[in-house]
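Chains shown are a subset, placed as in the full complex.
To keep things simple, chains are lettered A and B as they appear, and every chain counts its residues starting from 1.
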Amino acid sequence: MNAEQLVKTVTAATGFMRAAGTEVVQAEPGHTVLRLAKKPELLQFNGYFHGGAVAGLADHAAGAAATTALPAGKIAVTVDLHVNYLAPANGAAIVAHAKVASVGSTICVVTVEVFNEAADAQAARCAIATATLRVVDAPKLAG
Amino acid sequence: MNAEQLVKTVTAATGFMRAAGTEVVQAEPGHTVLRLAKKPELLQFNGYFHGGAVAGLADHAAGAAATTALPAGKIAVTVDLHVNYLAPANGAAIVAHAKVASVGSTICVVTVEVFNEAADAQAARCAIATATLRVVDAPKLAG
């Protein structure tokens, strides 16, 4: 499996991300781009994306970015996640770009930027996040 | 509205929390207890609660704990959230206990503990979180 197949498989096997409607826009070793389109189940009472939706997308994108940077048979699971909410997540979709900052045999660190999708090129960054992940043996995913 | 009515109203008005099936177990000024029962839309591929579900519950519990500690007409919105995942969130439900650490006129800090619900008294703590929130004027919630 290449990076994109791996991330698509894991995303489809993850109830939380599948229910959210997560789209894998891009995945290469150490770098992923994931997208969530707006829908009521992801929102705050004010109509913006909820902090938990932003955090969940960032977490999943970080795990995917780290896992694709690891040798086959290893995955990265989140140890801690820090999210800074910079601006209302009020786009028609939000898009997370995750990038590995360090990869070790036991620990990976990934930084994530989350953008409000915009019609023009000026997509505004609505959150940044840092995830620390631990490297573990990959479980078998049901076919 | 007292604290419990306020938290129930906000939770019901929040698509993300309502879709997740959030139950307000307890709410008093500066302290809230919220609960999520297990269901597929909240899980990792391994059957545990997803980090985004844990983070979302912690975030909402923190916002509710801070808001109930503020004067009427003010609410607290999350500026940043830090979650440490201590153990698999593998309970039949997870329960977040949020408690205000400091309340100011512009900033609140809330600590959260998340437990796996267990049949006996030995509920295991699966995550801890700290949220920094900003105090803003409350918007009107649609009746």
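Keep this in mind: a residue touches a chain if its C-beta (ideal position, glycine included) is under 8 Å from a C-beta of that chain, and two chains touch if they have at least 3 such contacts.
Predicted, not measured: the structure shown is a model, and the values here were computed from it.
The complex is built from one repeated protein sequence; 2 chains are visible, and the structure file as a whole lists 4 copies.
Simple rule for what comes next: only the chains that are shown with their structure count from here on.
Rotation angle, chain A onto chain B, C-alpha superposition: 180 degrees, expressed as a multiple of 5. Chain B has its Cα centroid 21 Å from the Cα centroid of chain A. Only residues 10, 13-17, 19-20, 40-46, 50-53, 55-57, 59-60, 77-85, 139, 141 of chain A touch chain B when the two sit together in their complex.
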